[in-house]
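With one protein chain removed, the remaining protein chains of the complex are shown where they sit.
Labels A and B are assigned to the chains in the order they are written; within every chain, residues are numbered from 1.
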Amino acid sequence: MKKLGILTIILVCFTPFLLLAQTPATKVKIPPLSQETSACLECHKQFTPGIVEDWLRSRHSKIMPSTALKMREIERRISAKKVATPYGNVVVGCFECHSLNSGKHKDNFDHMGFKINVVVSPNDCGICHPAEAKEFSGSKKAHAIGNLAKNPVYHTFVETVISKKAVKGGKIVQLDVSDFTRQETCFSCHGTEVKVIGMQEVETKMGKIEIPNLTQWPNQGVGRINPDGSLGACSACHARHEFSIEVARKPYTCAQCHLEPDVPAWNVYHESKHGDIYLSNSQKWNFTAVPWKVGRDFQTPTCATCHNSLITTVDGRRVAERSHDFGARLWVRLFGLIYSHPQPKHGDTSVLRNKDGLPLPTAFTGEVATVGLIDREEQTKRKKLMSEVCNSCHSTSWVNRHFEKLDNTIKEVDSMILASTLLLVEAWNQGLAEGLPQGKNPFDEAIEQMWIRQWLFYSNSIKYASAMTGAPDYATFKNGWWNLTENLQQMKDWVELRKKAKELSSK
Amino acid sequence: MKKLGILTIILVCFTPFLLLAQTPATKVKIPPLSQETSACLECHKQFTPGIVEDWLRSRHSKIMPSTALKMREIERRISAKKVATPYGNVVVGCFECHSLNSGKHKDNFDHMGFKINVVVSPNDCGICHPAEAKEFSGSKKAHAIGNLAKNPVYHTFVETVISKKAVKGGKIVQLDVSDFTRQETCFSCHGTEVKVIGMQEVETKMGKIEIPNLTQWPNQGVGRINPDGSLGACSACHARHEFSIEVARKPYTCAQCHLEPDVPAWNVYHESKHGDIYLSNSQKWNFTAVPWKVGRDFQTPTCATCHNSLITTVDGRRVAERSHDFGARLWVRLFGLIYSHPQPKHGDTSVLRNKDGLPLPTAFTGEVATVGLIDREEQTKRKKLMSEVCNSCHSTSWVNRHFEKLDNTIKEVDSMILASTLLLVEAWNQGLAEGLPQGKNPFDEAIEQMWIRQWLFYSNSIKYASAMTGAPDYATFKNGWWNLTENLQQMKDWVELRKKAKELSSK
Partner (left out) sequence: MKKLGILTIILVCFTPFLLLAQTPATKVKIPPLSQETSACLECHKQFTPGIVEDWLRSRHSKIMPSTALKMREIERRISAKKVATPYGNVVVGCFECHSLNSGKHKDNFDHMGFKINVVVSPNDCGICHPAEAKEFSGSKKAHAIGNLAKNPVYHTFVETVISKKAVKGGKIVQLDVSDFTRQETCFSCHGTEVKVIGMQEVETKMGKIEIPNLTQWPNQGVGRINPDGSLGACSACHARHEFSIEVARKPYTCAQCHLEPDVPAWNVYHESKHGDIYLSNSQKWNFTAVPWKVGRDFQTPTCATCHNSLITTVDGRRVAERSHDFGARLWVRLFGLIYSHPQPKHGDTSVLRNKDGLPLPTAFTGEVATVGLIDREEQTKRKKLMSEVCNSCHSTSWVNRHFEKLDNTIKEVDSMILASTLLLVEAWNQGLAEGLPQGKNPFDEAIEQMWIRQWLFYSNSIKYASAMTGAPDYATFKNGWWNLTENLQQMKDWVELRKKAKELSSK
């Protein structure tokens, strides 16, 4: 391999440093770049121009942390009280982010004479955004891998769904699961574990170069385990390299992972009056204002409004505080599990214990876990935080009635799930299918798959539609009561038909 | 309860009346507000700022009815010939709408010294918009509750779908339906009956206040029964409190209720060439122009263009008249019922009678009702109204052929539904399921649910795709011919398997 030195780079990147002069954004005074970032840009402008252009659009390329610190606190996008020199007095460029905390970064490597980290982690972003990094680190999002992969029940479910199968001797046999498939299914959202397993040589336009060999990379999953040991990926929502607050505030970002059939937040929003007005009018709104002024900057909420943005009134009254713990305003957990239940206390849900001693928020028949969930007082507090946001546009009685309706829906839907669970148990007990009583996989037979649809797809849809002020078709025909009802009937028919067949066989 | 007087309000709402001065819209001369509305705004700016900001965006906050009356008739958004003083000489603010016809409003109550109606009804909007209120009052939309809930057949269907169920003694048993669930499923679109059942005390930021206790509220369903006895909710499409013509003209508004799987107007539009051009170019169009000029203000139709807007050419030729009876340009009814049929004469469809004497537009095997549907002459007249809109961009032969194609599609799809119905009848007659012949619920068994899918989901999709100039995937694989065919096969298999089981049992 021909190792390239700095001299070679200069020869290759012969283009004069006209980069910034060409961009419209730089007709105004150009803020100072670090020497290192200038060097990065010289080559990467040639080789990955899209990244450079994206960064040029970003606030990072235009404002030095030291300038940011001069703004009124409520208008600041950084939460650090001070930012160490020299980083404070240059704009936030390639090198500023990709060189941080290099001691911790197993993915740090020598790149054209610079020591570079491949993966920028929440721990690195935390240099300027420490409050956000801390809030995020305690959230369920930060623990999205462990909560899924290390829980034996969910782990079985995941492997059942995404494993290759073959039909052998009249039976469907589960084969292995590849890391590639894990990476592009469940763990594309939940995040992968990115580890350094040595160096690799890559053939590029500049010749061969040596770079770290990373496992399950690329991945921007929200719970990614990074080579520096930190959890999460800020880029999941603030996409590289514009790191836009606008993109993060728009619902398409959340919609990448929170969509039908299992988490139909986007679909329900699209169908709601909030979504209608967003889709019709949002081109006239201000998605970059900090603080975000209700009514003025936006007419109806996006996901970020209700769940995590700093919201004020036009005249500055604080309606809701910013939080990057996305469950901070939530009191009840609606999706992903068999029954609804109070939010977990910690982002790491492995500490939960249901009455059977399993790390689950409810028992198989719905009883709420006694360890690890928030109490009624905390629930009330959080409901009040959320209600403050609703109250900006809706009267108190409106909001109260809305949440009463949600409480009722949760109860009704959970009762439908219990009916389905009892049918499944009957099928198991009568030996028509093999599951928990037989110590077998409870997720791999037809009746079990029907049962999964009930809680993972249909009950979630109805609860979301109720929570988000209405998506009538979702709650009725799309993935709602119609489907709960039809599928329950099919479960019963499945049981009846097998009973009948068994009975006839034994004649 | 501490009852709050006007004095208290003034003390609480200490903020100087800077409200309007802060809004960009008011750099121009501020039109006069009524004293009452000024008082509303002083407090509500604090307590529900989103509503106030929304209203500030509205035309209502900027133009007095008396000014509106000076415009050329074709450009007017109000249809009243005159508007009574004092309402004519102030802008249309909170009090102007929320105090109208108070004698009729059972939801009128004393609020901080003012007599206020909670719910503004079409009858109230009709003070300035009488033509629209009258057109709407005769439409199927205005009768959306009764048409669904008071028809015994549909009522049974609704209750079957949205009732809680339990499995008892090997059977699925229907339990009750809650008002809350009605409110967020079928009747979220169709509307709820909002009645006053007394007063209630609510804890607000201003202390405890007394307000009317309303049933099934909040609801903005298009057929809502209001506390003043009127039918409908203008806010279903002209969302509060901007009351935007732009939002109402954009397809996202219609899409809240007219979407897959049962009424896939939005989905078909999205996939059509009209939808493609709308989605690609509409940010450059004019959605507030009155009249709405074909080709100039918009390139392709939205729902409103074809169904109810006043359309002219650039040089003022009237292409189509405005109507708030949304069926006024429709001759055939495509969705929601088993078979297609001529449009009902009246918005209230309870007067229909099929050959079996039931209040339905067709018989079970497709014969069209003899009472209550428009005749061929009226059909021809309406088709011509719609064709005028098409003809603005398409040649006569194109349009003719388009509607010939639709006629054929209706016939073919209805024949597929008849085949499905006959299979269902066979299942009933052979005792494989219990339905009409047994005097039992025809909507609650698996074979019945399959049959419902045929007409409620799949045939609708194909007919919509045909009517709206094409959504080939919808008509084929998404919810179309593929599904009609596959599901018919499954119905037949269901019947065969039960026959076989019965035969074996009786051996």
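Keep this in mind: a contact is a pair of C-beta atoms (placed from the backbone, for glycine too) under 8 Å apart; a residue touches a chain by one contact, two chains touch by 3 or more.
The shown structure was predicted, so the numbers you read here are calculated from the model rather than taken from an experiment.
Annotation: of B:D356, B:D375 or B:E486, B:E486 touches the absent chain (contact as defined above).
Checked against the hidden chain, the listed residues A:I63, A:V161 or A:V425 yield one contact partner: A:V161. Of A:M71, A:V153 or A:I172, it is A:I172 that touches the chain left out of the display. Touch with the hidden chain on the side of subunit A covers residues 15, 18, 22, 46-54, 57, 160-162, 164-167, 170-172, 178, 180-181, 183-186, 188-189, 200, 202-205, 211, 217-218, 220, 239, 242, 244, 246-247, 250, 252-253, 255-257, 259-263, 283, 444-446, 449, 456-457, 497, 501, 504-505.
In the full complex, subunit B touches the omitted chain through residues 270-273, 275-277, 279-281, 283, 294-296, 299, 313-315, 317, 391-398, 400-402, 404-405, 408-409, 412, 415-416, 419, 422-423, 426, 465-466, 470, 472-473, 475-478, 480-482, 485-486, 488-490, 492-493, 496-497, 500-501, 504.
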